[in-house]
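One chain of protein is taken out of this complex; the other chains stay put.
And now, subunit A:
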Amino acid sequence: MSSKLKNAKRIEGLDSNVWVEFTKLAADPSVVNLGQGLPDISPPTYVKEELSKIALVDNLNQYTRGFGSDLGPCPCAADGKTTELNPRPCPFSLESSCLSSVTTAVLTVSGHPSLVKALSCLYEKFYQNQIDPNKEILVTVGAYGSLFNAIQGLIDEGDEVIIIVPFYDCYEPMMRMAGATPVFIPLRSKAVCGKKWSSSDWTLDPQELESKFNSKTKAIILNTPHNPLGKVYTKEELQLIAHLCIKYDTLCISDEVYEWLVYTGNKHLKIATFPGMWERTVTIGSAGKTFSVTGWKLGWSIGPHHLIKHLQTVQQNTIYTCATPLQEALAQALWIDIKRMDDPECYFNSLPKELEVKRDRIVHLLESVGLKPIVPDGGYFIIADVSSIDADLSDMMNNEPYDYKFVKWMTKNKKLAAIPVSAFCNSETKSQFEKFVRFCFIKKDSTLDAAEEIIKTWNRQRSQSGQNV
């Protein structure tokens, strides 16, 4: 084999991937899969219906015209096809002030016109300022694509980027691929006495956090609500991060894919809305997590043009545009919920209600078998300390972290799949989290029933044998 046909240096050491191994393990149909963050509940009917309707429209099967000033016709324009689909009052007045601000063409791609308009209308409610649909939004291949574009566009070789541990596993390899040096800081739990262990008990030490910032720091990646912990950062915590970003003149990449999944007593806050933060923050969202359609692979980045334009440059040199019919369907689905934001039927309100019940159920289940769950304030994952279980892991590979071994043992012996939390850690911090395992609870009742059965049997075996297994 010739030596020249080898890989570029940028991907050296980035070939391994935790999901490949664990999805294979959970693929056995007899296993109850609470591992990968994949809903097995159906997306809302109207979302599926929009896509079905769009699939009947011929011209949505070609490239979208995702450029600049051409924002396309209104969804209910006097074009025969669209009015057939679903007559509704025109949400986008052609004289609306957001359009009047689009004077000249943008130099590159942004996204399908009706989708960037819908996103701009939705998020304007949260940012208290208008968001230019062509200059301040970019539609990407999932939030994953937004992360990639932000990192490739804004992070350079030699830059340092602060990553909070545990972290969604792609942050580290994406940083390394950009030649940056990740600087890690773990969330640490305070001692918990007499009350339920909550994700809010896990915090960053302010001095430790500040010590990670220096003149080489280009950005910090924030994930709120947090995967895997489910932490929803509070106003004070975000103020601290914002203060440091401003003090050290860094960017903030805020991964907010679970922004709608926040449970009672908690509120999702956008760091970009804090003073001094809009101009230095790229905020990332996900259709997959918003509407339970992970397979649509649509996400978006929102931020000031002087940042978004670089993500747009990356886009025009990577995939150019995202799939048209999916973008159109997403726009229509968003519009349905934008019009009823205060309605309990709005998916942004109904899904977290539905998931809170599932969350409470899984907390109870995990406790009943001796695991110590950390109750998440948001997101659709829950992690639990498994160290009280005396699983016989002697036949597992020695050099793997405890949680890797435990998950493999649990999948094989209890037919219940999860993900080891040390997969969300860098090598140095793995030992701090290797007693934790992550479960996904955006699962239909029958899946949770099956998990309950397994756990009840597990419990019986423990009390019968008198052993803590």
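The rule we apply is simple: a contact is a pair of C-beta atoms (placed from the backbone, for glycine too) under 8 Å apart; a residue touches a chain by one contact, two chains touch by 3 or more; residues count from 1.
The rule is short, and it goes like this: contacts and distances are computed from a predicted model.
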Checklist entry - Given the options "PRELI/MSF1 domain-containing protein", "Succinate--CoA ligase [GDP-forming] subunit beta, mitochondrial", "Origin recognition complex subunit 4" or "Kynurenine--oxoglutarate transaminase 1", which would UniProt use as the protein name of the unshown chain? => result "Kynurenine--oxoglutarate transaminase 1"
Checklist outcome for this item: Out of A:155, A:410 or A:423, the sole contact with the unshown chain comes from A:155
Checklist outcome for this item: Touch assignment to the omitted chain, from A:28, A:208 or A:249, lands on A:249
Item to check | Residue in contact with the excluded chain [from A:26, A:118 or A:141] | outcome: A:141
Next on the checklist: Residue by residue, what part of subunit A touches the chain that was omitted?
Outcome noted: 1-11, 14-15, 17, 19-20, 36, 38-40, 42-43, 48, 51-52, 55-56, 58-65, 67-70, 93-98, 100-101, 105-108, 128-130, 132, 141-142, 144-145, 148, 152-157, 170, 173-174, 177-178, 218, 249, 251, 278-280, 288, 292-298, 304-307, 310, 313-314, 316-326
